[in-house]
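This view holds just a subset of the chains, kept in their places.
Each chain carries a letter (A, B and C) given by its place in the written order, and its residues are counted from 1.
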Amino acid sequence: MMVFVSRHEHFNAAHKLYNPNWSKEKNDDVFGPCANANWHGHNFEIIVTVKGIPDPDTGFVVDLKRLSKLIRTEITDKVDHKNLNLDVDFMQGKMASTENLIIEFWKILVDKVPLISKSATLHSIKLYETPRNYVEYFG
Amino acid sequence: MMVFVSRHEHFNAAHKLYNPNWSKEKNDDVFGPCANANWHGHNFEIIVTVKGIPDPDTGFVVDLKRLSKLIRTEITDKVDHKNLNLDVDFMQGKMASTENLIIEFWKILVDKVPLISKSATLHSIKLYETPRNYVEYFG
Amino acid sequence: MMVFVSRHEHFNAAHKLYNPNWSKEKNDDVFGPCANANWHGHNFEIIVTVKGIPDPDTGFVVDLKRLSKLIRTEITDKVDHKNLNLDVDFMQGKMASTENLIIEFWKILVDKVPLISKSATLHSIKLYETPRNYVEYFG
């Protein structure tokens, strides 16, 4: 009776891909236009999936209003209209790739999902950088 | 050689979230606007995924025309342009949440998928209540 | 230098199509399943388009945060998670078709758009009842 429940949110942010241990030439060679010193940006789409047994009183695995609020408070409020390299505490010292971003998102949410539901645990996060490129993480 | 084959259908329905064992105040507190006594509704999107080995004669795991017809006959004809709380036999006595709805859809389809294909079995159902909220069930 | 600026919002609502001056048989004949006495519903999508000259100080025809807030305050807060036939003042005594709904939305917004921008006027409203059916109105 395990049901998987997903909520879709979004944020807009700037970033660049740039390894400070490398020369500008090597960065340009590896990252191409993504290394542009003056940044570029995306409309990121994030889908958070939790799993659990529906509560007989509500029919809910999780109240989606509470899941939406959790994602906004803990994730999108911290990255929306921000520079992922400069403005976001949990990305300091890391390459601002979607792979690293989604791993940090998981660390933030994994202990907080059980606080908003009796039965739900975090199952996966999906993160679209563009409609054509996305990553998924299961912990 | 196991291939997963999916078919997307849709239906439009009304529902409300309301626990008859609770006061109106508690229902409003828990379900918010979803408890509106006069109902609200959605364009639901349903994706049914079956899995199996392609038949060498047809190249098919399942004939998608038959899978589409099965979903329409067994599911969407029973819920389309209906009130999920009042009009749908298999939802009587249950909270009309997408979690409970998808579990009932699974019970209806799981024994019928093998009747339309030599090799296919039901793998999962995905149910969108809105483009931002969806559930998935694997039995 | 006239630029058209659009904002997309959404709401979920129940309705039925039923002419009280007709017999149940005629209603069923004309409206089919849309006449279901127990209602059905949709995820409506609304796109409001205003037109005007960009302000040199802001680059804006209209501040989209203000346009979004206007649509939510004046339109979607009044119809979201509501029954369009029973709960919505401005639809009383009217058939709850998307055609009639969009005309009422226009009447509400046409005088309020100029209050949130020096140059903008309402150009059009587009209303999706389903991804396959929509109406548009230009006043």
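As a convention for this text, a residue touches a chain if its C-beta (ideal position, glycine included) is under 8 Å from a C-beta of that chain, and two chains touch if they have at least 3 such contacts.
Predicted model only: the values in this text are computed from it and were never measured.
Q: Total copies in the complex, given 3 are shown here: how many?
A: When the whole complex is considered, it contains 6 copies.
FYI, only the chains that are shown with their structure count from here on.
Q: Please work out the Cα centroid separation of subunit A and subunit C, and write it as a whole number of Å.
A: Centre-to-centre distance between subunit A and subunit C: 33 Å.
Q: Counting only residues that touch at least two other chains, what does the list for subunit C look like?
A: Not one residue in subunit C touches at least two other chains.
Q: Can you check the complex and tell me which residues of subunit B touch subunit A?
A: 17, 19, 21-22, 30-32, 94-100, 102-103, 131-138
Q: Where on subunit B does subunit C make contact in their complex?
A: 10, 12-15, 32-34, 36, 38-43, 80-83, 86-87, 130-131
Q: What part of subunit A is in contact with subunit B in the complex they form?
A: Those in contact with subunit B are residues 1-9, 49, 54, 56-61, 63-65.
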